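One protein chain is absent from this view; the other protein chains keep their places.
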Amino acid sequence: MTPDQHPVSNQTTYRVIYGDTDQMGVVYYANYFRWFEIGRNELLRSVGLPYSEIERQGILLPVSEANCKYISSVCYDDEIVIETSLDTSVRSGLKLDYIIYRKADMQVAAKGHTLHACLGKDGRVIRPPAFITGPLKKASRKADV
Amino acid sequence: MTPDQHPVSNQTTYRVIYGDTDQMGVVYYANYFRWFEIGRNELLRSVGLPYSEIERQGILLPVSEANCKYISSVCYDDEIVIETSLDTSVRSGLKLDYIIYRKADMQVAAKGHTLHACLGKDGRVIRPPAFITGPLKKASRKADV
Amino acid sequence: MTPDQHPVSNQTTYRVIYGDTDQMGVVYYANYFRWFEIGRNELLRSVGLPYSEIERQGILLPVSEANCKYISSVCYDDEIVIETSLDTSVRSGLKLDYIIYRKADMQVAAKGHTLHACLGKDGRVIRPPAFITGPLKKASRKADV
Partner (left out) sequence: MTPDQHPVSNQTTYRVIYGDTDQMGVVYYANYFRWFEIGRNELLRSVGLPYSEIERQGILLPVSEANCKYISSVCYDDEIVIETSLDTSVRSGLKLDYIIYRKADMQVAAKGHTLHACLGKDGRVIRPPAFITGPLKKASRKADV
């Protein structure tokens, strides 16, 4: 980030249900990736660019890599905070970083990221077009105003 | 069923994973409906009519009703038997009946059914076409030969 | 319901993610049962009786039957309303009724119910104890005050 840039980030919450847990009494590891999706949906919506709109424009952003480090466990009925940030250093496709907190004590439960290819109408990899990068750049400058 | 008809049915197995369980230490109730889908996929495949082929012909069979009665619990690493039968008395759409057994003792764990509308290429409800009813009828007569 | 009774009900919302959909472009049928769980969690919380507290008291309320009728489809990014009501005519165990609406147009997407056995500390079926029935009865009288 240059000095006039600010992180594009978003916080949203989710309440853990029984269906998210497993018999270890904590949330099943694969379900954190569902939360990462909630986080990026809300980050994109917060900059005026809901993913449903991106798809309507013929662009897909499939996940090319996903990673999660599990730090402390999350239990049934816990409210969690999903903090999602855009990694502005990545130009080809998108990289999003996630931190999952337990809301009650703001203890970090997990950290992860996803990489996304940008596919155009013919299914080929392209650079993210201006209608995507524009709102993200604008959001990274907003705090200056 | 008339005297010369036989049930169109199929048995297939599945091994329960951690991700299927919840913190009660048994399988989460919604996951039985995934097993019902495994069952109907395999029943259709067994009569030479995989659902992927039905879709290629432009027909969709969305679920219009789903029901499950939970009788005894299923645990992590249990192998289950999914028994699926076609209810040949239903003519508009499809009705499938399911019984879930624990393989080790053949104890019934759950019973349920799904009803499916039959949607044609324009998304309107139609009678199941001959390419679907044919193989199912043939299968119901097979045991006579 | 006698004339002085009122429905114990709750409305909560949920935003559909990609992970809820299937290749038909709509929400996978089994996922509605996750929403039913969200609904009953919030209904119980709204009467001061979160299910986590019920479990801490040694009581389990496993699902003994689940049913869903699918009326109109729900898509990615739709916001839905989950309306959950207690069926006060059922005394042994609990019965909950659910209606899923699309929030944008309040179109009914699905209707369903779940039946729950009430298991005591030794795992045997019991009548729901007073610490459960009390808050539910109180909530059904609240509107009179």
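Labels for the chains are A, B and C, by order of writing; each one numbers its residues from 1.
Heads up, the rule we're going with is that a contact is a pair of C-beta atoms (placed from the backbone, for glycine too) under 8 Å apart; a residue touches a chain by one contact, two chains touch by 3 or more.
All figures in this text were calculated on a predicted structure; none of them were measured in a lab.
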{"item": "Touching residue (missing chain; options A:S9, A:S46, A:S64 or A:T133)", "value": "A:S64"}
{"item": "Among C:G19, C:P50 or C:G134, the residue in touch with the chain that has been omitted", "value": "C:G19"}
{"item": "Residues of subunit A in contact with the chain not shown", "value": "24, 26, 29-31, 33-34, 37, 60, 62-70, 73, 114"}
{"item": "Residues from subunit B at the interface with the omitted partner, ascending", "value": "15, 17-19, 33-34, 37-38, 41, 50-52, 76-77"}
{"item": "Subunit C residues touching the omitted chain (full complex)", "value": "18-19, 21-26, 28, 30, 75-76"}
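Just so we're on the same page, only the chains that are shown with their structure count from here on.
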{"item": "Relative to subunit A, chain with the most remote C-alpha centre", "value": "B"}
{"item": "Chain nearest the global centroid, as defined over all protein CA atoms shown", "value": "C"}
{"item": "Distance between the centres, which are taken as Cα means, of subunit C and subunit A, whole angstrom", "value": "29"}
{"item": "In subunit C, residues with contacts to at least two other chains", "value": "33-34, 37"}
